[in-house]
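All protein chains but one are shown in place.
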Amino acid sequence: MRSMRVPRSPKVLVGLCILGIFILLTLIGPWIAPYDPNDTSFVPNLRPSWQHLFGTTTLGQDVISQLLVGCRVTMVVGFIAGTLATIISLVVGLAAGYIGGRTDEGLSLLSNVFLAIPGLPLLIVINSYLPAGEQANPLVVGLVIALTGWAWGARVLRAQTMSLRDRDFVEAARIIGESRWRIMLGEIGPNLLPIIAASFLFTILYSVGVYTTLAFLGLTNVATWNWGTMLYWAQTNNAALANEWWWLAPPGIAIALVGTSLALINFGIDEFINPRLRAAGLTARQRRRVGMARRPRLGFTPVQRSEVRKKGASS
Amino acid sequence: MRTALRRLGIYVFTAWATITANFVLPRLMPGNPIEQLIGKLQGRVTPEMIAAIKAQFGQGLNEPMWVQYGHYWGQLFHGDMGVSITLSAPVSQVLSSQMWWTIGLIGTAAVVSFIIGTALGVLFGWTRGSRADSIIPVATFLQSVPYYFLGTILIMLFAGTLHLFPIMGAYDSSLNPGWSWAYIASVLRYAELPLTSIVLSSLAGWMLGMRNMMVTTVSEDFVLMAVAKGLPRRSVMWHAARNAVLPSVANLALTIGLLVSGSLLVEQIFNYPGVGNLLVSAVGNEDYPLLQGIFLMITFTVLGANLLADILYYVLDPRTRTASVN
Partner (left out) sequence: MNEDSLVPVLDVTNFSVDYGYGDDAVRAVSDVSFSLGRSQVLGVAGESGSGKSTLVYGLTRLLRAPGVITSGEVTLHLAGERNGEAFNVLTASEDELRQVRWSQVSIVMQSALNALNPLRRVGKEFDEVLRRHDRTSSKTARQERAIELLALVGLAADRLQRFPHELSGGQRQRVMIAMALALRPELVIMDEPTTALDVVTQREIVSELYELRQKLGFAMIFITHDLSLLVELADEIMVMYAGEIVERAPAVELHGAPRHPYTLGLMNSFPPLQGDRVRMTGIPGSPPNLKSPPGGCAFHPRCPSAHDRCRTQAPPLVAIEDGHRSVACWLHDSSSTEVVPVSLSRRAASRIGQGA
């Protein structure tokens, strides 16, 4: 097994920090919210001030309270859906890739179908048939999102499983008579970790996006606060035309930041999976430190004569 | 050839699955949404309409499932997708009048953003390690901004505050639709802002993906070989770019779905007449026949786009065309 050293690039660190902050807010958000997000007793349309850090809405509600309270539902649905989708894709990908044959044909067809059907319209259709009470249930919504979002991960995991199937260590486990599922989970599984992680992050990204979209369309219960419902109310009240940026920007930027953090962490995983992406990773600052004038160009190997001889050469 | 047939088989199967899902979903859902809908509709629409809906969704019929299913297919073959409850018009008619706006807007946006994003990705991948790398965090952020949010912000900046762009509809409503210059110019003008928001939000994704591909491809031997041959840098880059674009095209299947999903909402933000806008109102009004028709239409269009992407791949990669000699 390869060593599991995730590259400690600044990108990954920044991503982890942002994600950490949002996870923290998920845990404590509702407690540190200064006001009740439903409280309409404030002066409407206030710009940001010390009383209302992100101002108030047309309905006289405190924006930052909504943001903090809404963080929890948004993130929880994202994580539920991401986890479920990853589990589905892992089972399907492993089974298709390792067992092969008919199983593979069937499962691949299934994932191809789910890849080809556009997720959001399918989701909207399924969601609209749900009983009204269930539309607000994060678990149900998460499940439905997972149902539309697992196929991509399954495809990638299947390909990787197939490439691992014939490796020596798997062969060895087969010869000593390990059971199929033991080999899949014990031998192949750990080698899939980076890809599982990537697909987990991707599906969370997808789920947060899709969930807030549904909420923005008013398709989830508009009385439970999440970032999508905030934008729904802002849109319904024409916040854009009224130039109420303090109402629009916080939920939108929060969604984008969560997405950015996940994507940044994914960069690190990508570089881990595909070493070519990091091969020549010298930032401008590192170059300056080692005294290189220009970045190395293909077909123009730098010549850097060092007077100080390297260790191994003489001693 | 085998793979081509296989792909086609997948699309046919997907089409069948979508059509069948439309049939099965309302019949399977807990709480029977159709029954509730009919309850709500009593007295609001004509009895014929209610009868039609009942027939379409298999309410109060004693026919077995498979007879209903056969009947459903028969109707579809005649282009009959039921009658929209809110618009009181056949779904097929509603769709055929609105879908061209959507196909025009999203199709154009998709092509434009793919071309620009790919070109930028090639450049940034080629100059990897230079100062241009600072685009990555920006692009990553932009990629994560929801389409509809970006649309809203654009409206706020350019239409709301600066009044530079029209914001509602697809053309100046004082004009008569037709092949007049004024009308076409107004259509283009009204499309600018929605188009920009779709392109801007999808661009970054193409770009980042393409950059990765380019970086990976540049480390291939044949690119170094092109340098060793003393080719000008532009030719070397072309050698790499041609190869790097292939995975991007192969990935279109995944991305087209996401792009279409995202773009549908932009229509709603801009009040653009089209399938996306229709979809949202159909959901809001529980107009199930229309909802089903829209879902079918979107899925079929996406499948068609996938087919086009496959053909493009087939044209671009000789390895798919010729059977291996060995």
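Letters A and B mark the chains in the order given here, with residues in each chain numbered from 1 onward.
One rule holds in what follows: a residue touches a chain if its C-beta (ideal position, glycine included) is under 8 Å from a C-beta of that chain, and two chains touch if they have at least 3 such contacts.
Remember, it's a predicted structure, so these values are computed and weren't measured experimentally.
Only one of B:172, B:192 or B:220 touches the chain withheld from this view, namely B:220. If you put the hidden chain back, the residue from B:96, B:130, B:235 or B:271 that touches it is B:235. Interface residues of chain A facing the missing partner chain: 279-280, 282, 286-287, 289-290, 292, 296-306, 310, 312-313, 315.
Residues of chain B in touch with the missing chain: 129, 219-222, 224-232, 235, 239, 242-243, 316-319, 322, 324-326.
In this text, only the chains that are shown with their structure count from here on.
By the touch rule above, chain A contacts chain B in their complex via residues 11, 14, 109, 112-113, 115-122, 124-126, 128-131, 152, 205, 209-210, 212-213, 216-219, 231, 234-235, 239-243, 245, 248-249, 252, 255-260, 262-264, 267, 270, 274, 276-277, 279-284, 295-296, 298-299. Those residues of chain B whose C-beta lies close enough to touch chain A in the complex are 10-11, 13-14, 17-18, 21-22, 25-26, 29-31, 33, 128-131, 133, 136-137, 140-141, 143-146, 148-149, 152-153, 155-156, 159-161, 167, 212, 215-216, 218-219, 223-224, 227-228, 236, 253-254, 256-258, 260-262, 264-265, 268-269, 279-280, 283-284, 286, 288, 291-292, 294-295, 298-299, 302-303, 306.
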